[in-house]
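A single protein chain has been omitted from the complex, and every remaining protein chain is retained in its original position.
When the chains are written out, they are named A, B and C in that same order, and each has its own residue count from 1.
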């Protein structure tokens, strides 16, 4: 049985990765692609390596009133630009919004698929978590659920590859010559992802996350997120690892490792890696989370969510091993 | 039907990529892995993102006398080290040698699969082309077959990502700090791949390749090969492109593009891209070829060859789109 | 004695590098800086690491009618935008034009300083060579002067770091995520630098350069140019090396090496490295040239030219060793 899917935002990195994953998906058929910068082009002009069966699909200008018959729409649009248009998509078209406009919005399920799959199945409007929140919350969930850390004093030192900034019109700050060999902190104490993380910590941990600190950094690499999290708690390293192994038992995409995870372990995959190091004497738990910002942090998680809402196996189209080296 | 495959040289980049491709292959089952550096480890220790069903496979010390029942063995060993051991592998085990010891060796078919699939099907000992020769010969084959260039005066200016140098014991020349932001020509007029290229040019072009010039360069990127080829001929750009489109019509993995190909178009895939620019007035044909050195240049081509000798569809397990960006 | 210098185009990479070199120059004092993107800013806002004595210089909007008293103006403007404005600079202000508008223009000396210092000293309008021509011509000059190669059939396979594309408004093709791990040929058979190279080959070699082939490639690194040159000639490797050592005897910035030069040898310096490999039996001479595209390829050469026209030692302010690694 073929499920007809579309992508809006195909010119961007998230939309392009969704295309790649759909290309390898056993049930999804790409019947629609829309994008600002590349409207009017054949898909193969934009993606010379696209599968031959997609090559002649013409990228359209995004218009929710002119959709072909679709089962699922993946939306990967800049935050702040999609709310009105997505509201006009027919109700019978399921939507997975990779962008940031519907996280904790009314009528939308929050698609943290590895933690809350049951809240996603059966829904038709899914807001994919942000890339930083995905990495952060997957690492924190077992600790918060097990009351091993306090929700009130969590520090998130987050590092992302530069594709996390989007293709965005070619801002010269993200140009190769200025980004290469450069490590850049930004958005201190005011990053747009903070409320989403705080809200989810509170839902997971049953207490205020008012003390949350979130410091993102741009790292000179294309893909990958590592979050290093500092929390207060009295658990040992082993207790944290066991809590995580138990929490994610039977879940396909989260791997709990004894040694600190590296971003390259996840590149090109939908995997998340978590690990922990604790020192009860210092009231300290360090949690680490690694994802590919375009995989689990965007298109991979989106396909996982689409699988859940279509009643497919959660891993359909997502079992590719990471690309290494 | 499941085909039992093994990999020797799993610790290296070519062996690791073979593992990744086998993980996504519909008919191959990995039952054996051997490697020098990682013998005794579970596969998941070496490859934290390996598929769960491979995780507990223990990497063995390579011993051709102690193989389990196997249908196909992928060998990815340093050139110069494998001839004797591979000779001891039972005849009923098909071998695809990714290493350099059997190219144009007696009893071995030369596995330039996109050009000569018929010479490969039915054989049991396949020597995979080198990564530079693969990129070079795929770009040249249509021109040589169509007599659009002379075989005698070809200049190959070749550029490779650093994984092409192998993991090789950590030579500090390939260390990050010394390789990054560095472009390094090497092996001038004496590179080990020259005879293989010359031999194949002669078979394709029907004349001496004695004037062949081959200059490799190390480029600060992990994966990817681009060869820029300068030949003498009077064809136009269009005639070259048409010759290539005709030559590769119906072939799955070679794409002929109007614009110059970029290495990133192929990353993580088994695709090859070729393009041409000619100036008859200057007796000049420029040909360009792009591959992923670990894909079409190593493990991708090896799986394609294995498909051919096992009677499977040539594209089985190889239809993943490239990873971009 | 202090020489008052100005930079127009301070926001770009070439202008920024000129500022760095002037900061370390014993005789030059920076009294004027103009730039499009950063007009109105203090220099320290644009360059947080600028010398303290420059920090409060306010970047002005470029206006040739509103210059302060100046001895030398370094112009680093996009090609095609500077001819009219530079014509309005007072005649008593010497100009070194790093941009491309005055190479072989009437009244302008061509500033190939390592080859033709005597044609530069005493002049007041100097057109700095382009970055690709600088690397190419420094490597070719000894061979052409010694008649070791024919001027008519030279192939230039050129590779540049991405700063060579300029800051240029943030074209997303030069964005980090799209440029990293990517090697891109461009401008085949029609690059803007071809006439400049051909003209100079003819002046050096005494014959037509009509057969010149020039193929540039973008390499994922910030700085550095390597040109690999293929010419026809019957000299041996040793004869080429000796010709170059003799040609550049006593010259401070060109180093002739036995082994192939690497781009990182020159990073941050005004050095050029050349080497040769020849095979008389194949009528082949390979020449290699390495420069930092912002050093010898732009601002370094410009300061060298300014030294020559100001009657200073040629190496003033340019004796910094390359940055390694």
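Convention: a contact is a pair of C-beta atoms (placed from the backbone, for glycine too) under 8 Å apart; a residue touches a chain by one contact, two chains touch by 3 or more.
Everything numeric here is computed off the predicted structure, so don't read it as measured data.
Put simply, the hidden chain is in touch with A, B, C once you look at the whole complex. Considering A:124, A:228 or A:315, the position touching the chain not shown turns out to be A:228 (whole complex). Between the chain not shown and the residues B:4, B:167 or B:245, the one that touches is B:167.
Interface note: of C:20, C:125, C:173 or C:203, the residue touching the hidden chain in the full complex is C:20. Not every partner is drawn; the one left out touches chain A at residues 155, 157, 159, 161, 177-178, 180-186, 188-189, 210-211, 213, 215, 217, 219-224, 226, 228, 230, 260-264, 267, 277, 279, 282, 284, 286, 288, 325.
Residues of chain C that touch the chain left out of view are 13, 16-17, 19-20, 23-24, 47-52, 163, 180-181, 222-223, 252, 255, 257, 261, 265-269, 271, 273, 319-325.
In the full complex, the hidden chain is touched by chain B at residues 13, 161-163, 165, 167-181, 220-222.
Note that only the chains that are shown with their structure count from here on.
Here B is the chain whose Cα centre lies closest to the centre of all protein Cα atoms. The chain with its C-alpha centre at the largest distance from the centre of chain A is C. Computed from the mean C-alpha positions, the centre of chain B lies at a distance of 38 Å from the centre of chain C.
Here the CA centre of chain A is 33 Å from the CA centre of chain B.
Centre-to-centre separation of chain A and chain C, using mean CA positions: 44 Å. Annotation for chain B: residues touching 2 or more other chains are 180-181, 222-223, 261, 267, 325.
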